[in-house]
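All protein chains but one are shown in place.
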Amino acid sequence: MSDFTPAQTGRATAEPRPVRYLLIGGTTVFVALFLFAPLLTVFTEALADGWRSALAALSLPDARAAARMTLSIAAIAVPLNAIFGLAAAWAIAKFDFSGKAFLITLIDLPFSVSPVVAGLMLVLLFGANSSLGVWLMANDMRVVFAFPGILLATLFVTFPFVARELIPVMIEQGRTEEEAALTLGASGWRTFLTVTLPNIRWALLYGVLLCNARAMGEFGAVAIVSGKIRGKTATMPTMVEMFYNEYLSVAAFSLAAVLAMLALLTLLLKTLLEWRHADLLAATRLH
Amino acid sequence: MNIDIEDLAKEFGPERALHPVSLSIPSGALIALLGPSGSGKTTLLRILAGLEFPTSGCVRFDGADATGLSIQARRAGFVFQNYALFRHMTVFENVAYGLRAKPRRERPTRAEIDRRVTRLLEMIQLPEIGSRYPNQLSGGQRQRVALARALAIEPRMLLLDEPFGALDARVRKDLRQSLRDIHDRTGLTTVFVTHDQEEAMELADLVVIMSMGRIEQIGKPADIRARPVSDFVRAFTAA
């Protein structure tokens, strides 16, 4: 038969084997060069002078103060964000009201604002050149170049994380289970704790995880608002920058390596959540 | 074109979808593969189309071995259960798809494509809908467009997977007759899969009853009714 061509093995509509190998090879090389190489560099540069130097760098007072700052910010920003996310998802997913789409757009807004512009906004609002800033100064309250400013900047950039994860999950789950609980005589609060929360706990954890990673890693907005005062308002990412600009490469990369390990831990937990509880997470999400 | 199936078997991992089955389909026949879900009828149809490859056994088209023939080279007009119309193309573009997909030297001219698509749309009695998109059609119209698209490539056989499954009862009756008409006009060897015994008995020249990956009985509808070979066939055709 003249038009006989050998069939491929496996699925009849797959790409030919050489194309498949080429694509797999191409993506592997791309990922290795663009994702793995930078990650690996963080660790090799940190250990350029050996373990001792790296650990010594981490015990510098500035580095430790920065770590404390970053942890404190995350410890406050993440729970606040979780509360906001839960409230927003409850209102948006379980009730029908007009202007919902617009509200979701507003919640998403921080994703499309440059972190630098976010920092700028806070400086304009609370800085020494605004009337609010002058009033705050007169009453001995500092926002810019102080803890509250860093917190607000972190809250701004992490604002959509938990809400964006919860809203689609809660919309999909509907409200029949809550209605059933209410007909059985449960109070509203009890219904939330015993019916809603168990259904969304993995999605909530997922959102919190991503929110935490961003809260600890935010650079642009925090760099502007904090004023990067060593030992006072410097966070880990801003300290990385300062060490780097002072040519303290090992110190910069050691601190960066701690952040990178945190990122890897985040990815690991996130992947575990996706394997175990994919059905209870949002199908698509974008941060 | 006549189709010979010899000791064809298909395994999906440890699952046996098809025990070795043999079947001869005479040229120009209208055949129904009838059976409950999981009986292997769709697997058999997909092997004929080249969408699956058998674990063992062979398929012959007009006596020539076609087991390893690529899907594109088979020229099997295949109609999917949900019709699989291309949503982003108009009806005209859908029907013209197979002609435009041909390599340049085999591709008909634009005027020829126009002519053939128009003729096919007339044949399915929907000459006016060429510029519409699939989501603007009724279920019955979609089925006929899918049929026209399959016929456009001048297939050597017509394979239909539950062609009436997604339609409501009234439309189903009309479309049975129109499939019969198209079959009689084109004279194509036609195989369709169904789980509806009434549909199979009414429409097909020859009914192949399948169960659990095996062929239970092959025969003319009247013969199967009169002389079922097993309890399964008796029960299934009595429904």
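Of note:
Read from first to last, the chains carry the letters A and B; within each, the first residue is number 1.
Methods note: contacts are C-beta pairs under 8 Å (C-beta built on N, C-alpha and C of every residue); 3 or more make two chains touch, one makes a residue touch a chain.
One rule holds in what follows: contacts and distances are computed from a predicted model.
Missing chain, UniProt protein name: "Sulfate transport system permease protein CysT", from among "histidine kinase", "Sulfate transport system permease protein CysT", "Response regulator transcription factor" or "FAD-dependent oxidoreductase". Which of B:N2, B:T55, B:Q72 or B:T118 touches the hidden chain is settled by the complete complex: it is B:Q72.
When you scan A:A87, A:M141, A:L197 or A:I229 for touch with the missing chain, the hit is A:A87. Among the residues A:I76, A:V113, A:M137 or A:I171, only A:V113 touches the chain that is left out of the figure. Subunit B meets the missing chain through residues 49-51, 71-72, 74-78, 80, 82, 84, 86-90, 97-98, 101-102, 133-136, 149-150, 152-153. Residues of subunit A in contact with the chain left out of this view: 12-16, 19-20, 23-24, 26-28, 30-31, 33-39, 41-42, 45, 80, 83-84, 86-88, 90-92, 94-99, 103, 106-107, 109-118, 120-125, 127, 129-130, 152, 155-156, 159, 175, 178-179, 182, 188, 191-192, 210, 213-214, 216-220, 223-224, 236-238, 240-241, 244, 249, 252-253, 256, 259-260, 263-264, 266-268, 270-271, 283-287.
Just so we're on the same page, only the chains that are shown with their structure count from here on.
The mean-CA centres of subunit A and subunit B are about 52 angstrom from one another, to the nearest whole unit.
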